[in-house]
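A selection of the complex's chains, in situ.
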Amino acid sequence: MLKECFDNVRNQVPLVHNITNYVTVNDVANVLLACGGSPIMSDDPGEAEEITSICSGLNINIGTLNQRTIPSMLLAGKKSNELGHVVVLDPVGAGASRLRTETAVKLMKEIHFTVIRGNISEIKTLMLGSGHTKGVDADVADAVTEETLDSVIASLKKFAQETESIIAVTGAIDLVCDDSICYVIRNGRPEMGKITGTGCQLSAVTAAFTAANQKKPLEAAAAAVCTMGLAGEIGWKNMLPGDGNASYRTRIIDAIYHMTGDTLEAGARYEIR
Amino acid sequence: MLKECFDNVRNQVPLVHNITNYVTVNDVANVLLACGGSPIMSDDPGEAEEITSICSGLNINIGTLNQRTIPSMLLAGKKSNELGHVVVLDPVGAGASRLRTETAVKLMKEIHFTVIRGNISEIKTLMLGSGHTKGVDADVADAVTEETLDSVIASLKKFAQETESIIAVTGAIDLVCDDSICYVIRNGRPEMGKITGTGCQLSAVTAAFTAANQKKPLEAAAAAVCTMGLAGEIGWKNMLPGDGNASYRTRIIDAIYHMTGDTLEAGARYEIR
């Protein structure tokens, strides 16, 4: 199943429109190329609808949102909905400012998202319509642990039902839920948190995977999460003496470049709850 | 000849003003440093003319154009023309939206470009004043092949004559033309297409090369294209097990950093038609 989702990306080369932050945008473009997709970045309202129309998926990331790009997000998102394209929301830093929280909430009201992917703090903010975030990292008090797992999954399924979206929460344990099924994924390495943008990269990869697997978005989103986590493990194994977070960043994208459907199938560690 | 063009960049350290996209801007800056130039990025209308005035070349790339930066492109381009500076246009994604096509066309009307560099689809869009592009990659139907080579060259020479610009089309085969001479360049690797921004990098390098070789812009542009392609070959030879597109990105810039005029002269593979 994961293999098929992965191979579809490589075979279909989905073009993904990204309205994303300028911090991690280069990695987002390179990871899309690495996984088999094709990236286009465009954030001006004057072309947002047209650009999204020639793509098969849209990735909206609010990491460095501003007054010019927010209207582009709305225009592109609505057009993508009209055209039946997949749309992913990465609510970076939701909870850290009213602008971020309100923008994320507004986007969710006006656009149907195929997948909403964030850390637990961001997703909680969206669930509660409020909250606070320590920057762009998950609030420790909100961590998903083995102890809190069942209750978190129940909340996420409810949120998935309400939003009719797949909810992907990434952290020490990754959860990918629709209203009834939750993939509990245990790939990845804690050191990935020492690189800026692994979350942004994952959201873009999720857009590519769901675009190439439109009939099974839950499985595709889970496959994307496993791909990123497994790449984190493979990249870590490839670290040489002296390598730090900057080299690790490169090695993770390289690992995705070399990944195959079979590698993914063999390396993915998940259960369904 | 290539050697002389290359050495002039190293000796003169041309300062290049870049109004470019935020996706690949870091690589653009580092590749300019690697080849011997010096980069400055600035895209606000409030300083575009002044910044360009202290430079010896201007590189305009419309990859993430927006309503604020388009006026800066026009201001900087006109000022550069006034001052006799070289100006390069990279019409990223021309054909993918009206905004891109119209902006590129407008820039060409109001600014004289020393070099226009793009993939065949972008250049065709500019030639036809219309067209469609699959994102930022060349439309396969428009590929330059051995079969289509002569007719493409004839068209490009005509376009060069009309625009009084050097036209550089990069892809599997690279073409660098003025109205009468075309360099047909066969350096490079197909894997370069799996890295975001090798085209953006080349445009910036072309600005540096033509700035440092103002009396022979055609040769300088051809030398820039050979440099980038040869760096792609050297970078590829330096790939280690596990390296993917992210490492390749680094190795190409590294290869330019270590390149010499002699290496370039020995490794360039071109004919003149």
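Things to note:
A and B label the chains in the order they appear, each numbered from 1.
What we mean here is this: a contact is a pair of C-beta atoms (placed from the backbone, for glycine too) under 8 Å apart; a residue touches a chain by one contact, two chains touch by 3 or more.
Here the structure is a predicted model, which is why all the values come from computation and not from measurement.
Count of copies in the whole complex in this file: 3, from one repeated sequence with 2 chains shown in place.
Basically, only the chains that are shown with their structure count from here on.
Taken together, the subunit B residues at the contact with subunit A in this complex read 21-24, 26-27, 63-68, 93, 96-100, 132, 134-137, 194-197, 242-247, 249-250. Remark: subunit A residues 15, 22, 25-26, 29-30, 33-34, 38-47, 50-51, 54-55, 68, 238, 249-258 touch subunit B in the complex.
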